[in-house]
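Below is the structure I would like to discuss, written out as C-alpha cells.
Only a part of the assembly is drawn; its chains keep their places, and the rest are absent.
By letter and in written order, the chains are A and B; residue numbering begins at 1 in each of them.
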Amino acid sequence: MNAPDPNFAARIRESFGRQKAMTLIGATLTSVEAGEVEIALPYRDELTQQKGFVHGGILGMIADSACGYAAFSLMPAGGSLVTVEYKMNILAPARTSLRAIGKVIRAGRTLTVARGEVYAQDGTHVATMQQTLMALPDRPDRPE
Amino acid sequence: MNAPDPNFAARIRESFGRQKAMTLIGATLTSVEAGEVEIALPYRDELTQQKGFVHGGILGMIADSACGYAAFSLMPAGGSLVTVEYKMNILAPARTSLRAIGKVIRAGRTLTVARGEVYAQDGTHVATMQQTLMALPDRPDRPE
C-alpha cells in the first residue's frame, strides 16, 4: 500500500464540497484529522420526519459521510472509496443541531471499518453507526 | 394486540405528507399495501455525492421510510413507531431515479422487522436494508 496522502485534509474538503447531498441538507465539514472527521448539521424543519424529529435517514447521511471521509483520510492520493454497508442504531430522537464524528476502527488495504457517532447539541448520544468501506485505488474520487 | 387499522393507507399518506425530509429530497409515496410500501425518488443532482452517484445516505432515507410505513400499515390506529436500527448494503452505484420497497418480515407486538430494497430505473438492485422498528402504542404519530 502506498503512503497516505499528506494533503488529505485539502483533498477531503474539496471532495466534501462536491457532495451536493450535504449542501442540500446544510451539513458542513467542521474537522478533518487523520482517521477522524466531524460534520455539523444545523437544525432545520426541512430535515424532520412526521413527529418533528430529524429523519433517521438524515442521521445516517451525516454519519455515513463522516465515516467515509475518516477512511478516505488514510488512503493514498488518487484513489477513491465506496460505502459497502452500514448499520446504525438510533439511540434518542433529536430535534436539535447535530454533529457526526467518524473514526476509523481498522484500515485495511481493501476494506476499512469505521464507526460514526451522532450527538445532539446538549451532548445526547443520538445514534451510533458501524460501517464498512472499500478502497478503489485506481478509480478517481470524481465523476468518471 | 388491537386489530390493524382498516384506514391504514389514508393514515400513512397523511403521515408521509408530514415527513418534510421526504419533501426536501423529492420522494413520493407510490404504493401503500398492508405490510408493503413503495416510495419513488426522481433523480436530481442535489442528491449526489462526490462521484455523481446518489448519496448512500439518501438510499438509506427512502428505504428507512418505506420500511417504517410498511410496519406502520400493520399497527392499530392511534400509536406510532420509531426506528430502532437499520443495516444497509449498497449493491451498485446509482445515477438514476429510484424506488424503495419496504416489506414486513415479522410483525411483533413490540418489535417489527422489515426489509427494504432499492432499485434503479433499469431494474438494477441498488441496495438492501434490514430494519428493526419499535411500536409506541400510546404515543401519537405527530409532534407532541
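Rule of thumb we're sticking to: a residue touches a chain if its C-beta (ideal position, glycine included) is under 8 Å from a C-beta of that chain, and two chains touch if they have at least 3 such contacts.
Model, not experiment: these values are computed from the prediction.
Novice: How many copies make up the whole complex, given 2 shown?
Specialist: Copies in the complete complex: 4.
The rule is simple: only the chains that are shown with their structure count from here on.
Novice: Let me have the rounded angstrom distance from the C-alpha centre of chain A over to the C-alpha centre of chain B, please.
Specialist: 22
Novice: What part of chain A is in contact with chain B in the complex they form?
Specialist: 15-16, 18-25, 45-52, 54-58, 60-65, 80, 82-90, 93, 141-144
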